[in-house]
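Only a single protein chain was left out; the remaining protein chains are all shown in position.
Every chain is named by a letter (A and B) in the order it is written, and numbering of its residues begins at 1.
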Amino acid sequence: MNRARLIWRKSLNAIMLSLTGVAALAVVSILFLILGYLIYNGGKSLNWAFFTQLPKPVGETGGGMANAIVGSLKLLLLAALIGLPIGLMAGIYLAEFGGKVFGFVVRYTTDLLNGVPSIVIGIFAYSLAVLPVKHFSALAGGLALGVMVIPITMRSTEEFLRAIPGSLREGAMALGASKWRTIATVVLPAASGGIITGMLLSLARVAGETAPLLFTAFGNSSWSPGWSQPISSLPVMIYNYAISPYDDWHRQAWAAGLILLGLVLVANLGCRLVLSRTGAGRSA
Amino acid sequence: MATATTIDHAAPPQAGPRAFIARLRHGDEIAHVITLVFAAAILLITSMLIYELWVNSLLSRTKFGWHFLWTSVWDPVFDNFGSLPFIYGTLVTAVVSLLIAVPLGLAAAIFLADLAPRKFSDPISFLIDLLAAVPSVIYGLLGIFVVVPLMRTVIGPVLKSTLGFLPIFQGPNYGVGFLTAGIVLAIMVVPFIISVSREVLLTVPREQREAALALGATRWEATWQVVVPWARTGILGSVFLALARALGETMAVTMVIGNDPKISASLLAPGYTIAAVIANEFSEATGNLYLSALIELGLVLFLMTFILNGLARILIVATERGGGRPS
Partner (left out) sequence: MASAAHGSDATAARLAPQVKTMEKKPPIPEKEVLVRFEISDLNVFYGPKQAVFGLNLKIPKNRVTALIGPSGCGKSTFLRTLNRMNDTIRHSRVVGNILLDGQDILKMDVVGLRRRVGMVFQRPNPFPKSIYDNVAYGLRINGYTGRLGDLVEHSLKRAALWEEVKDSLHKSAFALSGGQQQRLCIARALAVDPEVLLLDEPCSALDPVTTAKIEELMFTLKDSCTMAIVTHNMQQAARASDFTAFMLDGKLIEHNETSKLFTTPSDHRTEAYITGRFG
């Protein structure tokens, strides 16, 4: 009787071990599936024209996404200018000065902001920047993305600042450094690796966002000089082309998808590798 | 300069060149104030967001009142709007995605946290974290060109032939619909379930597992009967987090759900979600009431995700503090 039960338990153990292992491998293989499809379908559509030409009018084949690439870069720049300083300073406040109650409120609110669906952030940017002037603009798109950058940057800045041991701060203060001096000349430089990678990761995250741009930056079939005109971007182009009925546009959507995913993954990989190395190197 | 009386150090300093002290004190004070202003800016931005949502949905809220939440009509021509089909679609796709993602994600998390050797689980977890970084529109791309045809040619017919008697699998199958959206959403939220559950499982004290093993339990028994229950509140929290994310997901869903504002029992039928209708119709909304109704939908979505995220966080913190038994 005991024998049979033991055999049953052991086989169950082996079965569950394999099942859970299969689950993990299945999830990982999705990543490779995605990459595979994009490389296959997108790779064959990538050509020089893709990077240098403007999109052709509806129905004509050929053309490229030069304006979308530039557009995405412009929007990222704006998002960085708006979101990074706020996230960095707020992170410094929470880690170095934060009062108990106010600090809690700020942290809670930031988490709240982080959880807001990106399309709702798009509505917010719309009401602030599109409604009053009655036209779409790069500024509105940058605003939406910038707001999304804030919580991610703030959280990673705070985390990396808190990881700096108190003994380092004490060492600086014992030499006669005031608090802000200690932060500026010892703590921030020591945490800079992590903080910068946190910033890059947040930018990589918003680079792929589509929803908040749909009615803020909107889109543009040509170049968009300045900041107050509608502007094209890679994710929005992918969306528009993918849902269209034209095969040629589908091809271009794959190519754009490959570029976008490639950039996002490279940024993520690079940042995580840097982080793991900095973490290991910090001995003593 | 020496005083004979006993003093309390909290008294403001007087000795030394006043300007020097003032400048120094100012330095610290200024830094404090500057960073505080930025932190307060976040509070300002969030309040403005809520305010704008509230104010710009006023038209729609005053016209439809609470009926908005349970009316099924969506008629831009006659300016009559109700949110029920969208709430229905949002919830159905989210639930379907969880039904697929939770077992899959939990199994994978258990494997990675407890059953696999470290040199396996670390690189696999790393890759799964990368999956979380894939933009939603890319999932949508794959959804349209891979999942939808698959649904139309393989999955749909199989389901109909085997389980076709169930109302959820009846009706015509075009490839787009609730089930397709649910599948794509499941793929999107599974990395979150895995990474949060894995972290939560890793916080379970090893003495728990070792105690079970020392009593002669198999590895699976130790994991399933001791470790997982200890972490169950946190795991539940990860499910809530995934749910919140699924509710707000826009692009991938928009591309595969069929964009039909109807409520139907069949999962194979096309539908609509809150995020999808906003994405599709916002930029072309003519008329203030139309726009206001769409913004009211945004407000509803905001509230749903707000509540869920709050609950999720409470659950996850509860595991980190108490573990196992909710006190």
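Keep in mind that, in the parts below, a residue touches a chain if its C-beta (ideal position, glycine included) is under 8 Å from a C-beta of that chain, and two chains touch if they have at least 3 such contacts.
Quick caveat: nothing in here was measured; it's all calculated off a predicted structure.
Asker: Can you work out which residue in A:53, A:114 or A:178 touches the chain that's missing from view?
Answerer: A:178
Asker: Which parts of chain A face the unshown chain closely enough to count as touching?
Answerer: 165, 167-178, 181, 185-186, 189-190, 282-284
Following the convention adopted for this analysis, only the chains that are shown with their structure count from here on.
Asker: If you look only at chain B, which of its residues touch chain A in the complex?
Answerer: My answer: residues 24, 27-28, 30-32, 34-43, 45-46, 48-49, 52-53, 56, 104-105, 107-108, 110-112, 115-116, 124, 126-131, 133-142, 144-146, 187, 190-191, 194, 218-221, 224, 244, 247-251, 255, 275, 278-279, 282-283, 295, 298, 301-302, 305-306, 309, 313.
Asker: Given the complex with chain B, which residues does chain A contribute to the contact?
Answerer: 9-10, 12-13, 16-17, 19-21, 23-28, 30-31, 34, 37-38, 41, 85-86, 88-90, 92-94, 96-98, 102, 105-106, 109-113, 115-124, 126-128, 131, 136, 147, 150-151, 154, 178-181, 183, 204-205, 207-211, 214-215, 218, 235, 238-239, 242-243, 250, 253-254, 257, 260-261, 264-265, 268-269, 272
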